[in-house]
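With one protein chain withheld, the remaining protein chains of the complex are depicted in position.
After this line comes chain A, so read on.
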Amino acid sequence: MELTATTTIRKPAPQVYAFWRDLENLPTFMAHLEQVRTTGERTSHWTADAPFGKDVGWDAEILEEVPGEKIAWRSTGNADVPNAGTVRFVPAPDGVSTEVHVVLVYDIPGGTIGKAVAKYFGEEPHQQLDDDLRRLKQVLETGEVVRSDGAPWGKRARKEFPQRPAQPLSDAELAKGADA
């Protein structure tokens, strides 16, 4: 499965590139990621969030990096869901912003994990990546993922539809947080 998405962020390309190149930032906006841990200059270990399939982790390596312009990576070893990605950073015509163009490729296997992944992406798999990039834009332009009362848990927003009502959260809901 190949997913593509693009957004424009009102920040210069070197800044957007630097944020993405620190791979540990990816889980702040990519819904399916629980954690990315850097293990070497070009290597890292990625852990998926529960909806993607419990306890799914894989190693990844950066294949190509052109500062300010492009990063390409792929999973290595026996990843449960072999995957690869490329992101390009292109200066926008306004002279201020950066176009972010992403391509993700998943080699979805059969079996339980394959089913969990397929279920996670649902009928509109690209919507997930579109939402990821919207959050990347929020983080870079405003500092954090925007929360509403109806969608209080940031990157879980789409999974929560129909949402909780647009009324303030109780202390109990706040204490339980995103795990509620």
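Going forward, a contact is a pair of C-beta atoms (placed from the backbone, for glycine too) under 8 Å apart; a residue touches a chain by one contact, two chains touch by 3 or more; residues count from 1.
Here is the rule we use: contacts and distances are computed from a predicted model.
Among the names given as "Glutathione-dependent formaldehyde dehydrogenase", "Hydrogenase iron-sulfur subunit", "Rod shape-determining protein MreD" or "Sugar ABC transporter permease", UniProt records the absent chain under the name "Glutathione-dependent formaldehyde dehydrogenase". Of the candidate positions A:41, A:123 or A:171, contact with the unshown chain belongs to A:171.
Residue positions on chain A in contact with the hidden chain: 8, 10, 94, 97, 127, 130-131, 134, 137-138, 141-144, 146-152, 154, 157-158, 161-163, 165-171, 174, in rising order.
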